[in-house]
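Apart from one protein chain that is not included, each protein chain of the complex appears where it belongs.
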Amino acid sequence: MLMHRLVPIILGLAVIGVVTAVAAAMLVFLGQNWADALFWIFAAVMIGSGLMVVTMRDIIRCGLAMIVCFGALAGIYVILGATLLAAAQVIVYIGAISVLILFAIMLTQTKDAPSRLVFQTQAVPAAIASIVIAIIIALAVVATDWGEAAQRFRITADALSKVLFESYVLPFEVISVLLLAAVIGGVYLAKREPGGPS
Amino acid sequence: MSGSLDAYLILAGLLFAIGSFGFLARRNAISMLMSIELMLNAVNLSIVAFGAFGTDAAMAAQGSVVALMVIAVAAAEATVGLAIVIAIYRNKRTPLVDEYDAMSQ
Partner (left out) sequence: MSLESLIPALVVLPILGFAVTALIGRRLDKQAHWIPVLTIFAVWVIAMALVVDVLSGTAPLLPGSEESHGYAVTWFTWIPAGAFHVDVGFVVDSLTACLLIVVTTIGLLVHVYSIGYMSHDAGYWRFFAYLNLFMFSMLLLVLASNFLVVFVAWELVGLCSYLLIGFWYRKRSAALAAKKAFIVNRVGDIGFALGIMLIFVSLGTLDIREVIERIGELDGTTIMVISLLIFAGAMGKSAQFPLHVWLPDAMEGPTPVSALIHAATMVNAGIYLIARSNPIFAHAPSALVVVAAVGIFTAILAASIAMTQTDIKRVLAYSTLSQLGYMFAAFGVGAWTAAIFHLMTHGFFKGLLFLGSGSVIHAVHEEQDMRNMGGLSSKIKITYWTMLIGSLAISGIPPLAAFFSKDEILGEAYKFGFLWVWAVGFVVAGMTAFYMFRLMGLTFWGTFRGPKAIWDKIHESSPVMTIPLIVLAIPTLFLGAYLGLPLGASRIAEWLEPVFAEGLHVLHTEAEPSYELFGLDGVLILASVTIAAVGMVIGWRLFGVGIGPIRMPSRPERVRELSARVPFLYRASLNKWWFDDLNHVLFIVIGGRIAAAFWWFDREVVDGTVNAVGASTVDAGRGLRQVQTGRVQNYALGIAIGLIVMAGSYLLLAR
């Protein structure tokens, strides 16, 4: 009994330990600075969890993997200097959207879900198409000369809010209306028909 | 590596490709919506990266702002999309998009 409680804690500690070790190793042996090392770690986590999202059989696990992915992405935002955005990412994506998705999964569950096929019949062409898309994007990016910009800017909340409420105030208001409309629409669409099937 | 724009962009492209694979290949409608979220996040990343490596600080802020908007819109879209999936689920009793072929010939 006690072992069951302990397993997740030990698992969590093990993961932290591994990550720290890898980071330390990268720092020491590869001579990279923090930013680079963190970048690699976060990138790896993001890609890995993204793959898990699209390939795992159990949808709940897909959802959880998605949460991990969003978290890693927030980390990358921080590396880029957009701290407020990283906070917004965590609050909105992980805190709201992912929860919403998990609720929807729960509401649409079928009894024999895990035993059936995961992928469509067109999975192979889809995979090929996705790989080709990735290759094309990579080629396009590498082939373009993006100009001199070695410096990264740190975006303060102050600067961000100034831009937001000065230049982008109209889109800001529109988006608030949009959110209102979306909420109302969502409620209406998902409403149960009076007297209809439950 | 973290100092070059290319890396972030390639990362974003990779995530986008993964998201598109999930969208095209999964059977469950909710999985498709999750893949859409992945794709939107990839785009967000590229926008912020462009902003951060821009010409001045204002541009970086702008990148952030646009990404914020995208997050808001994605939330709205996820709401409505899920509401639709639930509504269809009530009719068809299944979340699998294989069955949603009423418009076929």
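Per-chain numbering from 1; labels A and B assigned in written order.
Quick note on the criterion: contacts are C-beta pairs under 8 Å (C-beta built on N, C-alpha and C of every residue); 3 or more make two chains touch, one makes a residue touch a chain.
This one's a predicted model, so the numbers in the text were calculated from it and none came from an experiment.
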Touch with the omitted chain, as defined above, among B:32, B:66 or B:80: B:32
Residue of A:20, A:109, A:122 or A:161 touching the missing chain in the full complex: A:122
Missing-partner contacts on subunit B, residue numbers: 20, 23-25, 32, 97-98, 100-105
On subunit A, residues whose C-beta touches the chain left out of the figure: 120, 122, 125-126, 129-130, 132-133, 136, 139-140, 143
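FYI, only the chains that are shown with their structure count from here on.
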In the complex, subunit A residues that touch subunit B: 32, 35-36, 38-40, 43, 46-47, 50-51, 53-54, 59, 62-63, 66, 69-70, 73, 76-77, 79-82, 84-85, 88-89, 92-93, 96-97, 100-101, 104-105, 107-110, 113, 116-120, 122-123, 126-127, 129-131, 133-134, 137-138, 141-142, 146, 149-150, 152-155, 159-160, 162-164, 167-168, 171-172, 175, 178-179, 181-183, 185-190, 192, 196-197
Complex contacts: residues of subunit B adjacent to subunit A: 1-3, 5-11, 13-22, 24-31, 33-35, 37-38, 41, 44-45, 48-49, 51-58, 60-65, 67-69, 71-80, 82-87, 89-90, 93-96, 98
